[in-house]
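The complex appears here without one of its protein chains, the remainder shown in place.
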Amino acid sequence: MATSNGRAMIEVKNVTKSYHRDSIEIPVLRDLSIQVPEGEFLALMGPSGSGKTTLLNLIAGIDRPDRGEVLVGGTDIGTMGESDLAKWRSSHVGFIFQFYNLLPVLTAFENVELPLLLTRLSKGERKARVDLALKLVGLAERMSHYPKQLSGGQEQRVAIARAIVTDPTVLVADEPTGDLDKVSAGEIMELLERLNKEFGKTIVMVTHDPRAASKAHKVMNLDKGELV
Amino acid sequence: MKIPLSYSWRSLWTRRLTTTLTLFGIALVVFVFATVLMLAHGIEVALIETGSDDNAIVLRRAANSEIVSQIDRDAANIMKTLPEVALRPDGKPIASAESFVIINLSKKESNDMGNISVRGISPQALEMRPQVKITEGRMFTFGTREIILGDNLPKRFQGCEIGQQIQFGEASWTIVGHFIAQGSAFESEIWGDVEQFMPAFGRPVFSSMTVRLTSPAAFDAFKARVEQDPRTQMAEAKRERQYYREQSELMAAFIRILGLLVTFIFSIGAVIGAVITMFAAVANRTVEIGTLRALGFRRRAVLGAFLIESILLSLIGGVLGVGLAALMSFVQISTVNFGTFSELAFGFALSPSIIVSSLVFAVAMGILGGFSPAVRAARLNILAALREA
Partner (left out) sequence: MFVVKLVLKNALRHKLRTILTILGIAIAVAAFGFIRTIVTAWSAGVEASAENRMITRHAVSFIFTLPYSYRDQIAGIQGVEEVSYANWFGGNYKDASDWKNFFPRVAVDPDTYFSLYPEYIVPADQLEAFKRERNSCIVGAKLAREQGFKLGDVIPIEGDIFPGKWEFTVRGIYEGKDKTADETQMFFHWNYLNERIKELQPGREGQIGWYVLKVSNATDMTRVARAVDGLYENSRARTKTETEKEFQQSFVSMSSSIITSLKAASYLIIGIILLVLANTIVMAARERMREYAVLKTIGFKKSHIIGLIGGESMMIAIIGGAIGLALTFPAAGALAAAFPTFFPIVNVEPMTIVFASAIALLAGIVAALFPASRAVRMKIADGLRSLG
């Protein structure tokens, strides 16, 4: 277990979230509260429909709760406006998707550069950071390749590079190894572990994969929107 | 194994938005195509209805229409007595020497003027033209300054009601009736007594003469006699039907050329829309296609299914387009006929051959638009397709 600092990086307080399909209301999270200390590596597990991805989306600022508060790094992101939320996301969160979600028309370099385009950095400064991020994930020599020229594992590593290039405090990962073979999955998890141990990133990860979960410090189980 | 029709049908339904857009595009093109053909046909119908195979019309040689033609009284009298001209029971020849001028009347919807044909007729004219029927009022009395108006005139022009008067030739002419004539060109004319009109216009000569032949076969003999007799050889005889067809040629050709040009352009737009839609459909369904092939359906079946989808789309669009075009039958257009320089009313006439051509055109667009995408779908490699999931 790595040392956690004790201060809560992420605080979810009495959060309720429902989805509306036609006129039916489907409750997903009921009055949920969790705390994630700084530097923690948390795995969220549970069956389909348990609400773990929804919780992840709330933490990442991609969605807003119907009731309750979501505080990340002390900021109440649950009530922020769209535009402010976007800005907040760009510098505070790195998101890693199950299906990598790289833009097919951009090279690995350009994909990693994407989040930096929202900052005021100069071209040279951006290049420096992208180089660094790609080196960190071990793909420096593939920077001018397009996603279709990369393997699944390599694509995910580029996606991780994209997620860390702005040096966010929180990394959010939704089934990062869900689409990978055993070997690539192992590589990705090692990378995440390194980011957490060496660089102190707070990581919240949703996963089905017990092997992936074993790399985390803590595992929380959700079922029908509640902690179990 | 053939892929069921419902596959093609439901695939279209799933992508409702783009299907609808493409459908509208095709319907629009077919609508324009059918409408143009209906318009050209409408002109022909209007003008051919004006003629009868039993009648021959005589104009001055080299005159292309009655407005520029002159036949003098002597020549007219000689032609009336030719043996090929039918006689009434009382022995009088069924022939009408007529004079033809153009006057201006103000349109109803704007204050623009239109050119209206005024035809002076002889008493036998009505006998030769049984399609003419008085709908309101009565026939004018020969020897007076009474006139009757074709149905198109009170609809479109000012001052054409029964009882009103029209001024021309330094006289006032009283409207006593309206008539219809099976949608022919006569419906845009004013008729009166030729012996009244001629002095009023200051024209001592007739414009034309129409005669009823003893039989349609008698035409050739009649024509030969007219052209060989030195007293009448400045004139030329034509079958009435043929004369009126010629009057419509310029106009019909103009509309057909212009219209088909427009249609061609529209159809390119529609085909492009269809191609793009179908390509996207193929691209989005590579997994489906791979699955179908893996299940055992052959390339041909896949090609067929996609082609059918494209044809279904264009057929439905075509039916929609023809349906809309059929509604145009209720619309009448009134404009100047380039051939005669006078006003002519005509409508959009639908015919079975137009319906068939339009649907064939629609299906052709569908095949053209769907072909390349269907070929691409058929050529997909099973494994590659399945892996795209």
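Observations, loosely collected:
By written order: A and B. Residues from 1 in each chain.
Everything that follows uses one rule, which is that a residue touches a chain if its C-beta (ideal position, glycine included) is under 8 Å from a C-beta of that chain, and two chains touch if they have at least 3 such contacts.
In this text, all values refer to a predicted model and were calculated from it rather than measured experimentally.
Remark: the omitted chain is touched by one listed residue; of B:S110, B:T135 or B:Q228 this is B:S110.
Across the entire complex, the residue among B:I3, B:A63, B:I180 or B:A326 in touch with the chain not shown is B:A63. Considering the whole complex, the residue from A:D22, A:E82 or A:E198 that touches the absent chain is A:E82.
Looking at subunit B, the residues touching the absent chain are 17-18, 21-22, 24-25, 28, 32, 60, 62-64, 67-70, 101-104, 110, 112-115, 167-170, 201-202, 204, 234, 250, 255, 258, 262, 265-266, 268-270, 272-273, 275-277, 279-280, 284, 333-336, 343. Residues of subunit A that touch the chain left out of the display are 53-54, 57, 60, 62-63, 82-83, 86-91, 95, 97, 101, 103-106, 114-115, 117-118, 162.
Everything below uses one rule, namely that only the chains that are shown with their structure count from here on.
Chain geometry summary: the mean Cα position of subunit A and that of subunit B are 70 Å apart.
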